[in-house]
Each structure stands twice: as C-alpha cells, then as structure tokens.
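Omission of a single protein chain aside, the complex is shown with its protein chains in their original locations.
On to chain A.
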Amino acid sequence: MYGFEAMTFNIHGGYLEAIVRGHRAGLLTAADYNNLCQCETLDDIKMHLSATEYGPYLQNEPSPLHTTTIVEKCTLKLVDEYKHMLCQATEPLSTFLEYITYGHMIDNVVLIVTGTLHERDVQELLEKCHPLGMFDSIATLAVAQNMRELYRLVLVDTPLAPYFSECITSEDLDDMNIEIMRNTLYKAYLEDFYKFCQKLGGATAEIMSDLLAFEADRRAVNITINSIGTELTRDDRRKLYSNFGLLYPYGHEELAVCEDIDQVCPCCDGKISSLPINFLQTILRREPDA
C-alpha cells in the first residue's frame, strides 16, 4: 500500500488531521511571546492569554493568580485535547497516541517511588504528576518496598509491564537504582516505540525514527554526563543506552568509557550532524547543576 496510503487516509485520519491542523493555529505565535515578555503582572498574562485558545481555561480563575495555576490550566488544555483525539482515534493511531504517554508514565512512577522513599505525602505527590502519565492504580505505588513488589503489585497491570523485565530485582529501593530503573524503562520504551513506528512504515517511520533517534541520543549523552563520578560501572552504563540512534553503536562505545565531561563532546563529533552541536553544548552547560 505504500504510495497509496493517502487514498484511504481520510476514512480514519481525516477528522483528526483537521483537528491537529486546527490546534496548530492555536499555538502562541512569536508576537504573542513578545507581548507576554512585556507583561508586568500575572493578571497581564491572564489577560493576554484570554485572547488566545487558553482563554476559556483561565477565565474562571479568581484574581490572585499563581504561576502553578496558570501552568496547570494550560496543561489541562493539552490534556483535554489529547483525550479528545484519543477518543476519536482508531488503530493504529490510538496505540501510537498511547505510546506518547508512556514516557510521562515512567516519570510519574519514578516520582512517586522516590517521593515515598523520602516519606512525602502521596496525595501531594499525585498532584505533581503529569496528568498524561496517570494510570488507575498509581497511588498504590507507595505500598511497594522493592522492585519485585513494584512490578507484581502495580505495574503488571500497566502498559509499562513488558519494559520491566530487565530490572526485576529484590533489592530495596534507593535513589541510585530508581534512577537506573528509570533509564532501563526508558531504554525499553524507546526501543519498543521505535520498533512500533518502523512497523507502521511510511511517513510515520520516517519522521518518528528521526525524533526517537534524537531522543535516544539525548538520553545517552545525559546518562553519560550524569553517571560520571558515580559508582556505575562502564558496562552498566553501556547497558542503559538505547540500541538505536545515530550514536549507536560506535558512539556508545566511546561514551561508555568517558571519564570526564570534556570527553563527551568529541564522542559525538561527526556522528550526529543532525543533533545541533550548540544544543549539545547547552546540555553540557546545564547538566552538572541539574
């Protein structure tokens, strides 16, 4: 069917494509951002946003606004639009849309588990979770003591279950292995998503492989930088890199042996022309204090 996919496209995708194109018109423009820069109070921001598509979400907020409320309400718009599209989507688009949320789900799981480890209130943690990554039994995560329990109690019901096979251990949870868990999950997730997109083929594979390769490379660089100076061994570090992307496989070998932050940049040289080098420098500048 390659080449003829546009012929039957409108049957399933026509409405949603129109919706997405409509959403693009609702994005804030450069002029909007210029105006937002000139705002002096949060009320000014609300007033300016009220002329945009965010207006209906903010109009019923009482006047002493908080930044969190603005962010929350604007995220709510995204979530509402996402939910609407998910409701309308048919296979394989609905699966694709669900894949998008898995990243948020992983972050939420890590957030809750870390939070419980530091004895924070679950309700408070739940408020901080990204609404796209919510699943039913997320609050139960607090019950689990170690990875095995985490998997057996809660995650076995979620779409994240297959990604967990790598990291089922009976070790107690601590910051270090939570972070490793996050990265293992992400690795499995990205690889799965990549495979799914390749299976779909066509424009999806073309565009998504670039985007996912970028994400995989970004994470690889990130992991390298964050693991320098920790007790993570080279082999363990090597295991966390996703098995695709522009850095795979030779870049990964080089990244795995990096001992300090200045060695990271040369590793990526020449392999990732599409990854703007100044972006990399931005990461390098930002990451140490993160």
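Here is the rule we use: a residue touches a chain if its C-beta (ideal position, glycine included) is under 8 Å from a C-beta of that chain, and two chains touch if they have at least 3 such contacts; residues count from 1.
FYI, contacts and distances are computed from a predicted model.
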{"item": "\"V-type proton ATPase subunit a\", \"FAD-dependent oxidoreductase domain-containing protein 1\", \"Cell division cycle protein 27 homolog B-like isoform X4\" or \"Ammonium transporter\" - which is the UniProt name of the missing chain", "value": "\"V-type proton ATPase subunit a\""}
{"item": "Residue of A:Thr68, A:Thr90 or A:Ser137 touching the missing chain in the full complex", "value": "A:Ser137"}
{"item": "Contacting the left-out chain in the complete assembly, out of A:Thr8, A:Thr29, A:Gln59 or A:Ser165", "value": "A:Gln59"}
{"item": "Touching the absent chain when the full complex is considered, from A:Met47, A:Val71 or A:Met176", "value": "A:Met47"}
{"item": "Residue numbers in chain A that touch the chain omitted from display", "value": "35, 38-40, 43-44, 47-48, 50-51, 59-63, 122, 136-137, 139-140, 142-143, 152-154"}
